[in-house]
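Heads up, one of the protein chains got dropped from this complex, but the rest are sitting where they should.
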Amino acid sequence: MLFGIAWDTSSNWLFASSILPILLKGLVITIQATVLGFFVAAVLGLVLAALKASRLRIISWPARLITEFIRDTPLLVQLFFLYYVLPEYGIVLPAFLTGALALGIQYSAYTSEVYRAGIESITHGQTEAARALDLSPLRTFGVIIVPQAIPRIIPALGNYLVSIMKDVPVLSVVSVLEMLNVAKIIGDRTFNYLVPLSMVGGLYLILTLVASAAVRHLDRRLPKQGIPLK
Amino acid sequence: MDWLSYSTPLLQGAWVTIQLTVYSTILGAFFAFAFGIGKISNNWMAKGVSIFFIEIFRGTSLLVQLFWLYFALPILGQSIGVDLRLPPVVAGTLALSLNIGAYGAEVVRGAIQAVPPSQHEAAKALDFTQRQVLWRISLPQAIPEMMPSFGNLAVQNLKDTALVSLISLGDLAFRAEQIRNFTQDSVTVYTLLLFMYFGMALVLTAIMKLLERSVGRWRPGRT
Partner (left out) sequence: MNEPETRESLAPARTQAPTAPGADAIIQFDKVIKRFGDVTVLDSLDFNVQKGEKVTIIGPSGSGKSTVLRILMTLETINEGFIHVAGRPLWHERRNDQWVPAGEEHLRDMRKEMGMVFQQFNLFPHMTVRRNITEAPVHVLGLSKDKAHQRAEEYLELVGLSDQADKFPSQLSGGQQQRVAIARALAMQPNIMLFDEPTSALDPELVGEVLNVIQRLSEEQDLTMLLVTHEMQFAKQISDRVCFFDKGRIVEEGPPEQVLCSPREARTQEFLKGFINPD
């Protein structure tokens, strides 16, 4: 029994159908962790990108170093670090939030790259044209650069959303009851790992296909030249 | 802060991590080429198998794949009467290499298809067979294109090796966990751990950059 739902081990098919609702509860947690982690990654990545783009070396260099450091160290270790070290400094977060935070930090290194690449792919000629028209730098950035960068940034971010989802199972090490953890617990108790793990694999495939299709659809709907401004 | 005494077990763990990374990256490269070329081949069986593996290993989580190979596969083996219990090393290496192989396959496929069609025409005019065109003309030109992406995948693989600690494989992350459990000195251990992975990643990146340069020797701008 898990989440108050009992399972039936009489046959493989009955087993599978009886644990499906349990796995789905785990799936909800998976999705929640994905969304929260993505949100953190998107915001933190923006901050990092802004810092990296600063013209002051004492700001941009440490920012770049930090990004590289985050990018080159495993999510698992970052998670453990946050989980065990933060409390020593008085910050006690529930495991779920720690997990989402770890996901967000790990992926902020990637999203900051997405922002940077998106902006940089627009800049040159457009900035020159804007300057020739005497537009202020702020207006240039907000009204010229950003609307054109968005159609390139959003699909890339969407792909990282899918990647985050695939990394959520790592959170199981701090006992977050996402899908894989649920399946493993069921396996631990029934000694039948095959059915729950295969089902989780199948559910992940479906999730990935749906999410990727959604990203592609979004990509198609965004006008290539930029968000139209009337 | 007795980090000197941590060094022996950590270095032992690091050695396991390095070996795991090397083996799984090399095996992964093999899978990448096999699946990547298989996906664009005309042989429907090769194509089917390639697409199957690529979709499965790119579409599901690595940890799920790892757990499946380690926990679920033996049960599948039982039901068909074959002993499919994989030791952690095998399960870990297999999961890592199939995973990186699936991602690498798309890199391989993309790079091969990016070789200009005019090269195929020139080769055809010289009467090469299609297989000769693939191996002598397309692949050598595609490989330098793949290297930057392969570099990223290699570092990703290094990071992913940490997950094998969850099936009790004695890598760096596993050793660190052992020490932490024993000493409760989280800050030192994890900080040390982060920096060790960072260091290994930097070395790996440098190696991949060297590889990238040596493979692209014939490109314009280099001698």
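Order of writing sets the labels: A and B. Residues in every chain begin at 1.
In this section, a contact is a pair of C-beta atoms (placed from the backbone, for glycine too) under 8 Å apart; a residue touches a chain by one contact, two chains touch by 3 or more.
Given the structure is predicted, the values throughout are model-derived calculations rather than measurements.
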item	value
Chain not shown, its touching partners among those shown	B
Contacting the left-out chain in the complete assembly, out of B:Ala29, B:Val64, B:Ala111 or B:Val133	B:Val133
On chain B, residues whose C-beta touches the chain left out of the figure	40-42, 117-130, 132-134, 136-137, 140-141, 218-221
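Note that in this section only the chains that are shown with their structure count from here on.
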item	value
Centroid distance [mean C-alpha coordinates] between chain B and chain A, Å	22
Complex interface listing, chain A residues touching chain B	69, 71-78, 80-81, 84-85, 88, 165-170, 172-173, 180, 183-184, 187, 192-194, 197-198, 200-201, 204-205, 208-209
Residues of chain B that touch chain A when the two form their complex	55-56, 58-65, 67-68, 71-72, 75-76, 79, 155, 159-163, 165-166, 173, 176-177, 180, 186-187, 190-191, 193-194, 197-198, 201-202, 205
